[in-house]
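One protein chain omitted, others in place.
On to subunit A.
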Amino acid sequence: MSKPFDAETADNLEDIEKQFAVVAVEQAETYWNILTKVPGSKLRLTNIDDEIYDTFMLSFPEYENPDRLKTFSEEELKTKEAKEKWRKFCALFEKKVEDYNFGTLLRTDSNAEYGQDTTCFVVRIQFYAFEIARNRHKLNDWIVGHN
């Protein structure tokens, strides 16, 4: 270890990888707890919710349809074209959103809790895009009072 630490060439240490998962789960739990107390439609996630929402709708007009927001499949985010579009989307918020590229859990169905089959792994800005849009369509309001 005489070289300065270089993130690009550093090995992935399993234990550190797990630590990222721990943070993702904490984030999911925290978000869920908030939704049980405050209706999503009244919730603000970031300082630039409007900007994220508008850009999301502009870049991905297909999600103007609330049904597409409600449930989506992991595959539709991971096609070659979708990945390219998302990459551009992410870049727009690189400087504006804290942890924009942090691994984050996102429910594939807004009518379900975080569960083994109803959760997929995305980056934080994708989480914001979907959850802000879901909250605006009141798709998460059912969670209030739920445990």
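One rule holds in what follows: contacts are C-beta pairs under 8 Å (C-beta built on N, C-alpha and C of every residue); 3 or more make two chains touch, one makes a residue touch a chain; residues count from 1.
One rule holds in what follows: contacts and distances are computed from a predicted model.
Here one chain is missing from view; checked against "DNA-directed RNA polymerase III subunit RPC8", "Ras-related protein Rab-2A", "Nascent polypeptide-associated complex subunit alpha" or "Pre-mRNA-splicing factor PRP46", UniProt names that protein "Nascent polypeptide-associated complex subunit alpha". Although one chain is not drawn, its touching partners on subunit A can still be listed: residues 1-8, 10, 13, 15-16, 18-20, 22-23, 26-27, 30-31, 33-34, 37-38, 42-47, 98-99, 102.
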